[in-house]
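Working notes, structure below.
Here the complex is missing one protein chain, while the rest keep their positions.
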Amino acid sequence: MVQIRAAGVALYEGAFNLLERPMLALQRVLGQHRLAWVFLLPNLLIFGLFTFVPIILNFAFATTSGDRIIIGDRPYVGAANFASLLDCESYLNPNTCRRDLFWRAVHNTGWFVVLQVGFMVLFSLITALILNRDIVLRGFFRAVFFYPVLLSPVVVALIWKWILQRNGVLNAGLDWAGFGTVNWLLEANWAFFWIVFVSIWANMGFYVLILLAGLQSIPGDVYEAAEMDGTPRWRQLLRITLPLLMPTMLVVLVLSLIRAVQAFDEIYVLTGGGPGSATTLLIQYIYDVGFATRPRVYGLAAAASLMMAGVLFVLTMAQLAATRKRGEDG
Amino acid sequence: MKRILATTATLALSAGMAHAQELRFMCYQDGTECQAWEAQFETFHAENPGITVIVDEVPYAAIIESLPIQLEVGEGPDLARVTDYGGLARYMLDVRPHVSDADAIEARYGQSLAWARVGDNAPDGIYNIVDQLTATGGFANKTFFEQAGVDMPEPGASWADWAEASRAVRDAVGVDFAMAIDRTGHRFAAPAMSFGAALFDDNGDPILVDDGFRAFAEQFVAWHEDGTMARDVWAGAGGGTYQDAAGEFINANLVMYYSGSWQIGRFGRDIGDMFDWVATGAICGPEACTGMPGGAGIVGFSHTQHPEAVGAVMEFIARDDVQAAVLAQTRNIPANAMLQEAGIAYEDVSEDVAAALTAFAASIPSFSDTAYALQGYANNRAIYTSIPARITQAIVGELSLDEALERLDQDIADALAEAQ
């Protein structure tokens, strides 16, 4: 163990020495402030090539039609894909829309985001605060809460099907305890409850870990000072922990919102979007029209994804702006 | 560059061979098809020393999702085992010029060869060799019928007969479900055609919803309302998601199950001696008694560097003795007309399995022309995924049946507008 540690340190030093000279030369040429771009460069290059270029191509898909994927083979249709998605008599009633399934998915996704993000952030925060205490078996408990994140969506859905199906474990338990049984995934409201529950189960560990890291950045002596002033613990939580955790909370809020809007895999395998379209979320709609069927309607899928990204962008900027106003660095 | 990177490992193996032609075969399997082919290619390699076929076993998702994208940009394997003939037709290689006896292949595989002769493909081209012919059809739990003392409907009985008998058996033995149909338009299409759905007009363009189609859709929704159909299968999912009911049947919780011949091997293995089960044979509607054909097959792609070698492999795959050996092992029904007549000596199967394989193979000649037309229709996947999406909405009450059927026609029209 000691040798491994020593080797790690040597490697770390070696990498430092290797890169110090060229970086120093660059610093002399560019000056301290422009060196920031050197630090940004590798990330931005890869970003540009593998993220921005595909996103720009996505715009090209959204304004063309057909089932080919080479852009040159696709006839230009302008905003027709967007127009067909937006063609509704009333946006509140999907049945009046040209693309009724898209609007059902929009409604479902809206509810899903509100419920899933709210409860997940709350539970993640409680869990992180407890796991940050100096408790016995802390590593074990951390692993327990993180483990579901490691499972693939197919396996997550399989486990919960065993639990929730008509003859599943939950109904067996209810039956044994003398309660009535429910066909959980066949009743629209229950199915919706369970997709929220399962997606929190499968993703919470991710945010717990981020919050745990954030809690480490709060200096311990702040608490000691508060303790000496006789500040009660619940006030310490509200006055010290939460404000100082704000930069990390922002990460959790932004990421959980984006990922909730884009929720798909485990829900798709668990309910298939059913019963009917009760648990069909936006990405499933995009997947269904753009990938699962033939001919693939890429244009519509790309247009839907861009509309979704637009809404997400506004929401995220609002989150960033809101935290900046509160005086935290942003 | 990419070839160098990717094939270093295999190059090392074949470096000694002069002019070695390496073919990549992308294979997915439901049972043991890829292993069976890999074993047969040993023979092929012995007979054709210059050619190496490497089998890359992939998830079915790769065939459906990544293969078309790869082919579109000119990447991808030389051969693949596929099911979506219409969608991939434009990338396929016509091996007719590269086989020694095209007429022999035509005589044996004529019916399924038509499935890839769509779009701009040559009307006499040889594009695909089907190695797993499937037929839809019913399975019944014979032990339940005996326990209930209900006579099992004979082959040729109607859907109404089966519904009535299954309900009686369900009530007598006290299980959950009388009937179930897999959640896909492919399974739905067979009874719909039996109820008189024409599916295509005289020009061969799809007209999905007509009186016959509507009649079965109404009956199907009504069967869900009165509890004849297992609600979990169709109402338990959304969109075009596929869902089967094999688990319910295996667990002796379902009296009659409409699925297809590919379930036979699984039933033989998982049901074992728990109960007796039989294939129902053809089930009739007011207009016909048809099932749906289908199946996976092997195709070559036109971007290959070695079309002659691909032709040699395809001819090998089509050979009677090779097909018979593979089918005996994978327990599939032959698409090869000679073998259909001669029969396959399936390895190591129980009586139930052998009887079911025979029953399904026997039902195939009675399938209607419409069924073959649908299977050979290039955009049939749009139909297969739209039917469950819309009919389920009618079952759970999101839409009335009329609205659902109207939306269904609209979906098909939208999809066809995208196909160029």
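The letters A and B name the chains in turn, as written, and every chain counts its residues from 1.
The rule we apply is simple: contacts are C-beta pairs under 8 Å (C-beta built on N, C-alpha and C of every residue); 3 or more make two chains touch, one makes a residue touch a chain.
As a working rule, contacts and distances are computed from a predicted model.
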- prompt: UniProt protein name for the omitted subunit, picking from "ATP-binding cassette domain-containing protein", "STAS domain-containing protein", "Serine-protein kinase RsbW" or "Carbohydrate ABC transporter permease"?
  reply: "Carbohydrate ABC transporter permease"
Query: Which residue, B:48, B:66, B:158 or B:410, contacts the hidden chain when the whole complex is considered?
result: B:66
Field: Contact residue for the chain not shown (choose from A:36, A:79, A:114 or A:322)
entry: A:36
- request: Kindly note down the residues of chain B that lie in touch with the hidden chain.
  value: 1-2, 5-7, 9-10, 24, 26, 28-31, 35, 54-63, 65-67, 69-70, 73, 75-77, 83, 143, 146-147, 244, 246-247, 250-251, 260, 262-263, 266, 269-270, 272-273, 276, 296
Message: Which parts of chain A face the unshown chain closely enough to count as touching?
response: 15-16, 19-20, 23-24, 27, 32-37, 39-40, 42-44, 46-47, 49-55, 57-58, 61, 69-70, 126-127, 129-130, 133-135, 139, 141-152, 154-155, 158-160, 162-163, 165, 167-169, 171-172, 201, 205-206, 209-210, 212-214, 216-221, 232-234, 236-238, 241, 244, 247-248, 250-251, 254-255, 258, 262, 264, 283, 286-287, 290-291, 298, 301-302, 305-306, 308-309, 312-313, 316-317, 320, 329
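The rule we apply is simple: only the chains that are shown with their structure count from here on.
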- prompt: Can you list the chain B residues touching chain A in their complex?
  reply: 65, 69, 72-73, 84, 86-87, 176, 231-232, 235-241, 243, 253, 379, 381-382, 385-386, 389, 392-393, 395-399, 403, 407, 414-420
Statement: Listed in rising order, chain A residues that touch chain B in their complex are 65-70, 95, 100-101, 104, 165-167, 183, 185-186, 188, 268, 271-280, 284-285, 288, 291-297, 299
